[in-house]
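Have a look at the structure that comes next, please.
After this line comes subunit A, so read on.
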Amino acid sequence: MIDLLGYGAFFMSSALIFGLIALGLNLQWGQTGLFNVGIAGFVAIGAYTSAILTTPETADRIGGFDWPILAGWLAAALVTAAAAALTGFATLRLKSDYLAITTFGVAVVVQLVALNAQSLTGGPFGVAFIPRPFASLQDQPVLFNFINLGVIAAVTVAVYLALEHLARSPWGRVLKALREDERAAISLGKSAKSYRIQAFAAGGAVMGLAGAVQAHFIGFIAPNGYLPTLTFQVWAMLMVGGSGSNRGAILGSVVVWAIWVGAGAFSAAVVPGDWQARAASLQIVAIGVMLCLILLWRPQGFFGPQGFFGKRRS
Partner candidate 1 sequence: MNLQFIVDGLISGSLIGLGAIGITLTYSILRFSNFAHGDFMAWGAYGTLSVVAAIGALVGTTAPIGALSFGWPLILAAIAGMIMTACLALLLDWLLFARLRDKGQSIIVVMASFGASMALRSLLEFIFTSSPTYFSRGIQMAIPIGLGIRITPDQMVMLATTIVLVTAMHLFMSRSQTGREMRAYSQNPALARVVGINVDRVVRATWIIGAALACAAGVMVGILVQIRPLMGLDLLLPMFAAAILGGIGSVPGAVLGGLIIGLSEAAAVQLIGAEWRAAIAFAILMAVLLVRPMGLFGRAER
Partner candidate 2 sequence: MSIPDVPILDVRGLIAGYEPGLSIVKGASIHADEKEIVVILGPNGAGKSSLIKAIAGLVPITGGEVLLDGRDITHGAAHLRVRQGLAFVPQTENIFPLMTVEENLRVAGGVLQRGEVQARIDETYTMFPDLARQRKLAAGSLSGGQRQMLAVGRALIVHPRVLMLDEPSAGLSPKFVEMVFARLNEIRRAGLTIVLVEQNARAALAIGDRAYVLVEGREAHEGRAATLWEDPVVAELYLGKRRHA
């Protein structure tokens, strides 16, 4: 029973971290219409930034500055925002496809740097001994799991409230106008681009923060944690939840993560050992097909304001 509670806390923590990433994506895609296929790259930038800054000094690696965790998180958000702003600056005056292609490239390059810049990122082995919040409680696993969940939930709620506030601010209303009314975008001209860059950077900051939170939650990061599958999962989460809705982003993340973990556990129990890798591939096929079906039949998702479970728009 205690184990189950501990596992529940662990599960929710992982799901909420995805929820954070999905909140960042919702700001970029749901609120502003900017397509990001390099989510894994931006999450990795945040994770590595915070890891390098907060880990204790190590002999074989640059970094290990022993910063406080919160400082690492803040830096993660800022560095990722800068990377996102640069990406946006280079592409947002062009057709939307160019942003998509460029973000895809960002993820490829971040993966490459993580793998090959050994002296900074630890190469394929990654960075270990990332300090965990309230590490002194680690010998009481259940309590520790719940404290972790508390920290992550607090960050998620804070980001959620901040994003809700932003969406209602004049700034958020401009974004809405830009998305819904082509003429508004044209009449804003140059500043339309700058609004979009700001939104893309802010979304990037949330993704970077999520990456950092995740790194400190697990205590260890490596390049293969940031493969295209991650990008893809987050997209599925936002689309299930309903893009445009922050609440949907979080609910979608919990639901999709539950499906993902459940399917994984099911195939681990049912599928014979030598077929495990194949079953894992099938899991991705299923999510891919699901994403396409949602695009075809239910582009508004399930948990947003217009979804099944939300109040319908009159």
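A quick word on the picks: all candidates are chains of the complex that A comes from, given by their letters.
The rule is simple: a contact is a pair of C-beta atoms (placed from the backbone, for glycine too) under 8 Å apart; a residue touches a chain by one contact, two chains touch by 3 or more; residues count from 1.
Quantities reported herein were computed from a predicted structural model and do not represent experimental measurements.
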{"item": "Pick from 1 or 2, the complex member that touches subunit A", "value": "1"}
{"item": "Residues on subunit A engaged by candidate 1 in the complex (per definition of touch)", "value": "33, 35, 37, 90-91, 94-98, 100-102, 104-106, 108-109, 112, 115-116, 228-229, 232, 235-236, 277-278, 281-285, 287-289, 291-292, 295-296, 299"}
